[in-house]
Structures are given as C-alpha cells and as structure tokens.
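Inspection log for the structure reproduced underneath, given as structure tokens.
What you see is the complex with one protein chain gone and the rest in place.
We just call them A, B and C in the order they show up, numbering each chain from 1.
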Amino acid sequence: MQLEDDKRKELYRKMVTVRLLEKRVEQLVTAARIPCSGHFGLGQEAVGVGICGPLRYSDYIFGTHRGFAEYIGKGLTPREILSEYYGKATSLSRGRLGQHLLKPEIGIMPLPSSLGSEFGMAVGTALSTKLRGSDQVTVNLFGEGTAGQADFGPSLEMASLWQLPLVFVCNNNQYVELAHYRNVVATEDIAPRAGAYGIPYEIVDGNDIALVYGATAEAVSRARQGEGPMFLEFKTYRRCTHYTGDPGGYQPQEEIEIWVQKDPIDRCRATMMAEGMWTEADEQAMLASIADEIEAAVKFAEESPYPDPATIYEHIYA
Amino acid sequence: MQLEDDKRKELYRKMVTVRLLEKRVEQLVTAARIPCSGHFGLGQEAVGVGICGPLRYSDYIFGTHRGFAEYIGKGLTPREILSEYYGKATSLSRGRLGQHLLKPEIGIMPLPSSLGSEFGMAVGTALSTKLRGSDQVTVNLFGEGTAGQADFGPSLEMASLWQLPLVFVCNNNQYVELAHYRNVVATEDIAPRAGAYGIPYEIVDGNDIALVYGATAEAVSRARQGEGPMFLEFKTYRRCTHYTGDPGGYQPQEEIEIWVQKDPIDRCRATMMAEGMWTEADEQAMLASIADEIEAAVKFAEESPYPDPATIYEHIYA
Amino acid sequence: MNRRITFIQAVREAFQEEMRRDERVFVMGQDVQAGIFATTSKLVDEFGPARVINTPICESASVGAAVGAAMTGLRPVVQIMFGDFNYLAMEMTANQAGQWHYISDGALKVPMVIETPSGARGGAGYGHSQSLEAAFILPPGLKVAVPATPYDAKGLLKSAIRDDNPVLFFEHRRLLPQRGEVPEEEYLIPLGQADIKRVGSDVTLVAVSVTVHKALAAAEKLSQRGIEVEVIDPRTLVPLDKDTIFQSLQKTYHLVVVEEGRKRGGFGAELAAIAVEEWFDYLDAPVQRLGTISAALPYSPVLEAACIPSEEDIVQAVLRSLGQEE
Partner (left out) sequence: MNRRITFIQAVREAFQEEMRRDERVFVMGQDVQAGIFATTSKLVDEFGPARVINTPICESASVGAAVGAAMTGLRPVVQIMFGDFNYLAMEMTANQAGQWHYISDGALKVPMVIETPSGARGGAGYGHSQSLEAAFILPPGLKVAVPATPYDAKGLLKSAIRDDNPVLFFEHRRLLPQRGEVPEEEYLIPLGQADIKRVGSDVTLVAVSVTVHKALAAAEKLSQRGIEVEVIDPRTLVPLDKDTIFQSLQKTYHLVVVEEGRKRGGFGAELAAIAVEEWFDYLDAPVQRLGTISAALPYSPVLEAACIPSEEDIVQAVLRSLGQEE
C-alpha cells in the first residue's frame, strides 16, 4: 500500500521525534535524572514508527524494550513517556511502570520484562478480538534474538491454527545484546520459521519507511479482513550500544558506516525533498517544534512530584 | 542404509515383543494388577523399534510415554519394564519410576512427565558428548503433538547453532490424545519446521521398518561424524485409544482399517517370508519364546515384593 | 438440598451457569472439548468450539493467551491438565498475570481462572501427582482456591470466574469422582471465606483440599477418645480467612495444619508463621505441620502413601499438639 504524503510527513516527524527523544533520554539517564537504564534504537526508527502507520488506536501493539519508535508511533507522547521514565506521580501509572510503557486506551499493550512473554499475550488479544467479533488487529513486535524464546513457536502455531488477526513483526537489527545475532541465532532469516507453520511471510528493508508502512498495511488489512496472520521481518541495524551501561566496541566501525548511509530518516527526508513536499524551512520548523515538545516534557517530568509511598497499598487486587 | 537379514529379524522380534507386551500390560492394568494407566502404540511399533536399530548402548535416547517400542528397541527387557510398572522393589528404581522408564547404562534417558521437557535435556546430552569429545549420538523421539511444546523451537535452534550430534525424531501418529492432530497442529508436516532452523529433514513412511532403520542409520551416522543434527518425521498411525482410560470412538473405523492394511509387523513378516528368510515355523517358535519371556516377567513382577516404605528417605540428595 | 452430585458434575455446572450468564467466559485447554477429566465434557455441544477451545500442547502459551484475552475484556478459564504442569506456565502466571493490574495502577485487569486437576492418587508418578498450590502463595496478585467438596467446588469456581483477578483453582484428582450435596439453586462462595467442616473445642485443625476428608476421619477417631477437633477448611489459601482460624484458636489454643503439598515451604509454613507472629498468646503448644516430605513423589503406591500425610499422621499430630503423643 502507498504511503500518502501526509502520512509520510507524520511518520517522518515521528521518526525524528524518536531520535531526538532517545538522545535526550540518554543524557538524562547518564545524568542520573532518570533512574532506569535506556535502550535505544538509533538507525532503526523506521520499523517501530512505520508499523504503527497503518494501525488504529483500537488495534493492539506489543512493543519492545527498545521501543521509543513504536510507542511514539502508536501515539504516546514524550510527556507521557518521560513522566514514566522519571517515575513521577503524574505518569499514567503514577510511577509504577517505568520503561514498561503501557496505554491500553490507544492499544499499547504490556511490555513484559521477560522477553517473549508477550507472544502468548498477543495470541490472547488476537483471540479475544476474534471471539468478540471485532475487527481489531494485534501487532506483535520483537527482536530477532527474542524469536529464540520458548513461546515463539507456540504462538505461530496458535495464530496459524486459529487464523488469528495477528501480525508478527520481527525487527532484525542484527545484534542481540553484546553479540552479533548469528552468535545465538541459527539462521540468517527468522521469517521462514513462520512459513513452516503455514503463515505467509515477507522480508523487507526496514530502513525504508515506505516499505515498512506498505508491507504492514497489507498484512494488517489481510488480518482485519479475517484472512489470518502474517509474519514480517524487517532488516535493519542497531547503530547504538545495547543500553546505557554498555560501552560497546564489538560492532565493527565499517559495519556501522554502511548503515549510516542507509539511515531511515535521511532517506525519508531526501525522498520528500526530491518529491518537493519538504523544504529546509519545513525541516527547521519541525526540529524546533519537536525540541520544544521534548523540553516541555522534560520540564514537566522534572517538576512533577514523586508518588506518595502510601500509594503502594492501592490496586493490590482488582 | 540397508537392513541386513539378522538385524531385520532382531527388529521384527522386538516389534512383536512390543505388541504382545502392550496387550499383556493392558490386561494387567485393566485387572488393576498394575497401578498406572497404560499408553500403547498399536500399529506404530516400527518407529520406536526401528530408530533404535542403528544405535549403540552408549547412544542416548529420549523416548515417549507411548514408548514400549523404543524401550524394548534400546534393550530394556519385559522383566525390567514390568517390575517398574508394578512398582516393585525388584525394579531398577525400587518402585520409584513407574512408567518413567530409565536405564542410563544403556542410554535410556529420562522420560519427563511433562511432554517436551526432554527437548532441552536432549540438547544437553548432545552438548555434553560434543564437549567430552565422545562420538555418542542423542536421539530425541516425540509425538507430533509434543512438537507444539515451548522448548521445541529453542532445541532446534541450539542443535543447529551448535551443530550438535542430535537426531530429532517426530513420531507422527496422527492423534493427540482424543483428537486428530490437525485439531491442534497447524500444519500437515512437522519436519519443515526444522528446515527453517537450518536442520536437514526427511519425511518417511513410519510403518516400514527398513525405511525407518535406513533413515535413522543415515542421520545417526551423519551426527556421529560431526555433521550436525537431522530431523526425521515418521508417518504412522495409532490404532489404539490414547490410554487405558480412554473408551475411544473418535477414530473413524475406515481410517483404522486403512492402517491395519499397512501394519508394520505384517509387512515385515511378509517381506521376510517372501525373501525366504522366515518360515511359519520360525514364527511359531518366536511367538512361543516371546510369550514365555513375557509370562516369566509377569510372574517375576507379581512375585516380587513391594518396596519398603522406609526407603523413601534414601537418595533425597546426592 | 439433597441432590448428590460428583465434584466433576459440580464443576461442570459452574461452567455451564457462568457461560450462560456471561458470554465473555470461555474455556481453553488440551482436549477440553472431549473433557479429559470430564469437567468440561459436553460444554462444546452447548457453547460451540469458539468458546470451548482445544489448545496445542503448550501450557505457557495457553496461559499467556488467557492473560491477553483477559486483559482485553474476556474471562478465560484455562485448564492445565495436571497441577504439576503449572510450573511450565509459571512465568505467565506469577510474573505476568498477577502483576499487571498493580503496575498498570489499575488500568489493566486480568480476570482469568486456571483450572487444574492435581494431587496424588497412587501410581501416577513423580510429575503427575504433586499438590503445588503453595507455590502460588509467594507470587503477588493471584488467588488460590482449593475446594474439598462438590459444594465448595461449584460455589468457588463461579466466584473465581466472576473475580477480576487471576485465580488458580485446584481440583484434587481423588475428589473428582466423589459425591456431595449441591443445591439446585444458584449460590456463590466468596473467595476468602473459610468453612468450619467440623466444630470442636480442643484443637484447631486446618486442612487443605483432599486432606479435609482425612482430617474429618481423624477427628472422628479422636472424638472417640474424647478429643474434639475443630476442622477448618480455608477453601482459599489466598485470600486467607485468618479471622475464622483465629476465632477457633481463641477457643482451642492448639493449632495443627495439614496439606498434601510438601511441608517445607508449604501453606502450613505461612499459617504457622502467621500464628506465631499474630496469635502468639493463643498458642499453648507448638504448631504441628503435616505435609508431604521434600522429595519427588515415587510411583509405587506403597511409597507414595508413605510420603503424604495419612489419617493416622493427623491423629498423631493432634495428640502431639495436646502433649498426649503415644
């Protein structure tokens, strides 16, 4: 499916927001303003943002620990994110979630701390929509390393068996923590594993926002029409280290350089400019507006109070 | 690899032993002489017996809950089996194992009560032989339903990644408890799942002992020579009910009839007779000798004492 | 109320009533359509395969799917065929199902039930025989039901299905075929309400699940010796009805607790700890705990029986509690 101009601009803005927000969060973690560590996705913004492009608020997404892209993509604001990361009383969870961002009202579903524990849950939300006769779609996004987790296969089995409205998205960024993925993943591609369960799959350039959007739009529309699950693998690359506590050094510089050339934001901007739909002035205005939004969010989070310790006794049971 | 005459006779005898022993155990369970329920594999004896054909005592096998065939195949005797099933003091485990037959000295490894918990263990025994520089091979046998279990994929991943001497054998008998396997398995074949992890596979007629033996012999010899894992799927059919407590009725009579025609024991006998290596006299002599062996085993188990309750405090820790 | 039905029938009635009442309720698990232990048999005829779902053999993903369905407005009951297999799904139950309501600050609810036949019944072997209910006391956010009679089973299961939290519902295999009185009329039993199964004045005997029946038999024997035991069935381990137990203790000053789960780290540990922490002045004697030994359960029925608490063990524990050991 085609990426319309307005949508392209929206996704572009989101990608840039993600990049700037990640940078800012990195500073704040390093400065110990934010108590958790940060996991970033420099260079892979097109995946998380692009897959959310075709989604409605009512669709469910299970995102990742490196998930600024999908959370911004699905509609969380920097303010919502930062207040959670700061652990402040003004966050949606009043300081309970931290990096485990969640907002069910717009379809952002749990990010379990145990990688892969979302596989079963995503089957469950898709089964739920099917049983309820709703046309909501579930998107389950995960890394190529997480595809090694135990419930991966069973979730493919169930999705295929019950023809669930479930789109599997593997973000193959070529690293699993501190090692190249082939150190712990047996095959170059993950997607054919879905094929072996009878689920159609596609392997797509994850650094081209239009391709990410298009492939996802098609998979989502199939799922929405009751045609069952699909599996997408997006090839991309993590240009940053695993997390804020990781000094890095294990990614060859030349490898990084190659992927700098394929940067999804640069590519999107170049395309828009070539097509005459984006100017340098647009760019500057956008950057200023995003910077404002992020700084306002930081200020909000900084100035928000910490939660009252007495609240720990609330909501222990429903 | 070819099935030599002597080997064929040996495997034939084992298949018949399995069939007669299962029948006898069924009577004994029904008569409440044996306290556990019985899971039988009528019509699928060629798989368990055949895959053990090429194995040495030092090779490891993880068998199944429907596993008289592989246990007899690997060298357990009716007497050893029955004394365990009776829970008698004369059993190898002094009454502790029951149907969870085990004999590490001849490579019979744990049968976990939780289906699929052998996947990881089989990776472990194969990894162990590799680290120890031994040429032992591990064979992991499981049903097509068990292939749905969580650790199935991860064990394929590890076996492929580390190129382990591990032969996966899926006994596809087309039923998973009380339902046809396609009720809970998304695909007709299981084996291509291994292919998606980079493991070579083969789908073979599981009711032809020569084919079962040949395919396994090749996979085992590859593994033994350090050429890595292989996956075999044997197509067969469970002609009995799931277990002694299952009245059945869900398997179409015509379906059963078709598979009666393909009976592995009848086929093996017919081939041997056609080739002139087996006579009716041989058959009668063998049947009598097996019957003797089984009745002696029943008598032994019946007459053995129950274990002393005081032994429960032994071996709590190693 | 003189209709006597089996535990199985009582559970099935609970399913039927709740599934009729609320279309969000559905059942999933291995062979639930056929009903491997019969609690779900025939449900598929009335409610169809969309609400009585046979799952692949994967406990973790099945419980995971129930969690996802529960978070999005349905009320799944997932059957785990043997209690032992709950460890396969422990991550989904203990780390996920029980935790998201709290950390979402109430934004998510996880109304689901895990129905799980379990316990020793002679000859099922090490991994088909354990009583693991105590493993669910430590993790937060879960409730744990351990019915001992058809009446309790029906009333508790109905409440569990209506509860907005994940509830583990243990069905002891030896109880499944047993009969008991169950009224025709609808009723519910709140989670967290103990039941005094026998009134007594000398010793408070708290018994879990199948051991309630052993406790009652032991109490009869002891009664012949002039010892009147009060047998309390907590019916749920979480929430625990401490009031009922404490009231009894204020009368008896002696506490014995019995379960078929292992003694070390079991429910009895938690109850004895509560007693010595909160009811210290009402303990005239050491608390007696009975449970299975800390070993795998052996297969041979004669060995298994030696590992789990017997009626006679209970008699002896009560006598010990009273300082009358033989």
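Throughout what follows, contacts are C-beta pairs under 8 Å (C-beta built on N, C-alpha and C of every residue); 3 or more make two chains touch, one makes a residue touch a chain.
Keep in mind it's a predicted model, so treat the numbers as computed, not measured.
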| item | value |
| --- | --- |
| Residue touching the undisplayed chain, where the options are A:Leu97, A:Ala122, A:Ala210 or A:Ile294 | A:Leu97 |
| Omitted-chain contact residue, chosen from B:Ser114, B:Gln163, B:Thr244 or B:Thr271 | B:Ser114 |
| Among B:Met1, B:Leu20, B:Leu102 or B:Leu211, residue touching the chain not depicted | B:Leu102 |
| Residue of C:Ile36, C:Ala107, C:Ala135 or C:Leu249 in touch with the missing chain, whole complex considered | C:Ala135 |
| Chain C residues touching the omitted chain (full complex) | 84-85, 87-88, 90-91, 94-95, 98-100, 102-103, 125-127, 132, 134-135, 137-141, 238, 261-262, 264-266, 268-273, 275-278, 280, 283, 285-289, 293-296, 298-299 |
| Touch residues of chain B, complete complex, unshown partner | 60, 92-94, 96-97, 100, 102-104, 109-110, 112-114, 117, 119-129, 131-132, 150-151, 154-155, 157-158, 161-162, 314-318 |
| Chain A residues that touch the omitted chain in the full complex | 34-36, 84, 87-88, 93, 95-100, 112-117, 145-146, 148-150, 176-179, 183-185, 250, 306-307, 309-313, 316 |
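The rule is simple: only the chains that are shown with their structure count from here on.
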| item | value |
| --- | --- |
| Chain contact graph, described as a line, ring, star, complete graph or other shape | complete |
| Centroid comparison with chain C (C-alpha atoms), farthest chain | A |
| Computed distance of Cα centres, chain C from chain B, in Å | 36 |
| Cα-centroid distance, chain A relative to chain C, in whole angstrom | 41 |
| For chain C, residues contacting two or more additional chains | 55-56, 58, 60-61 |
| Chain B, residues touching no fewer than two other chains | 148-150, 184-185 |
